[in-house]
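Beneath this line is the structure, given in structure tokens, with notes to follow.
Of the protein chains in this complex, all but one are displayed in their positions.
Chain naming follows the written order as A and B, and within any one chain the residues start at number 1.
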Amino acid sequence: MENKKLTFAFMDPPFENERTITFFRLVDAALDAGADIQVFAYEGAAALAFALQKAHGNSVHHRDTEQEAHPLTKDWVAALQKKAERLGRQLDWVNCGLCVDERGVNESIPGCKRGSPADLWRYADSSFNTLVIGTR
Amino acid sequence: MKKNYLFIQSQDLFYEARTSTQYKLAIALAEAQGNVSILLVQNAVLATRKGVNPAVYADLHRHNIDVYADELSLNQREISADNINEFVKPAPLNIVIDAMLNGDKVVWW
Partner (left out) sequence: MKILQIVEQAFRTLVEEQDDTILWLTQSMAGAGANVEVLLSGNAVYYAVMKNRQPVIKIGDWVQQEPADIPSDIDRMLAQNIPVYVLNSELEERGLNASMLRPSIKSINQVQLVDIYHQVDQVWQW
């Protein structure tokens, strides 16, 4: 199959809305379909790859940190990067720089860059198709 | 030439008044040579359960609009495939990617 590049723009922060997991599922499915991926993380989504996210135990669940194995969106980003590499696909990820600054989430995991809306346009213009997932 | 549209409906018609306007737009696009599909995701699938019976799915079907419901969203809510509205079909989320790779206009609601 001819390789095609897809862009996703996403706006929601981690741990707030079901849109977040749907977005990650879509990127995962796009990799399965053989697409290269470009992500523009806007507003709260700029924290999805924040490196200082920390898993915790849960006393209500009677589980310590290891047992709880709490999901972290930075790990999902890393898992998608790893999958892309394994499949020989590209996964580029740009966080809106001003969004990162105002939220204090500058420290992203490796492979996630800082950018601006010009990057969203650059991504979209170089992609076969783009999906914007706005917040509500 | 027909234009292809896939709308991803994440808004729940129990809560969101906007959904009726959105479905009217989908019908208007279908009537104007659009090939329109809708994928319900997240809480949007709640209205597909048999017994809810909103007229909107039959209406969309009459206008040749295919309506799908994300299989995982259905499973998470324990709505089985044999217990959903006759005009809605369960589908995997990757129909979104198929549409994107087909060059369709894919729009998140």
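Observations on the model:
Everything that follows uses one rule, which is that a contact is a pair of C-beta atoms (placed from the backbone, for glycine too) under 8 Å apart; a residue touches a chain by one contact, two chains touch by 3 or more.
Here the structure is a predicted model, which is why all the values come from computation and not from measurement.
Annotation: of B:23, B:57 or B:109, B:109 touches the absent chain (contact as defined above).
Between the chain not shown and the residues A:24, A:42, A:76 or A:93, the one that touches is A:42.
Residue B:29 is the one among B:29, B:46, B:84 or B:97 that touches the chain missing from this view.
For chain B, the list of residues touching the undisplayed chain reads 3, 5, 18, 21, 24-25, 28-29, 32-34, 105, 107-109.
Counting the whole complex, the residues of chain A in touch with the unshown chain are 9, 11, 42-43, 116-118, 120-122, 124-125, 129-130, 132, 134-136.
Assume only the chains that are shown with their structure count from here on.
Taking the mean of the C-alpha atoms as each chain's centre, chain A and chain B sit 25 Å apart. Interface of chain A with chain B (complex): residues 4, 6, 18-19, 22, 25-26, 29-30, 32-33, 35, 128-129, 131-134, 136.
Across the complex, chain A is touched by residues 10-11, 41-43, 70, 72, 92-94, 96-98, 100-101, 103-104, 106, 108 of chain B.
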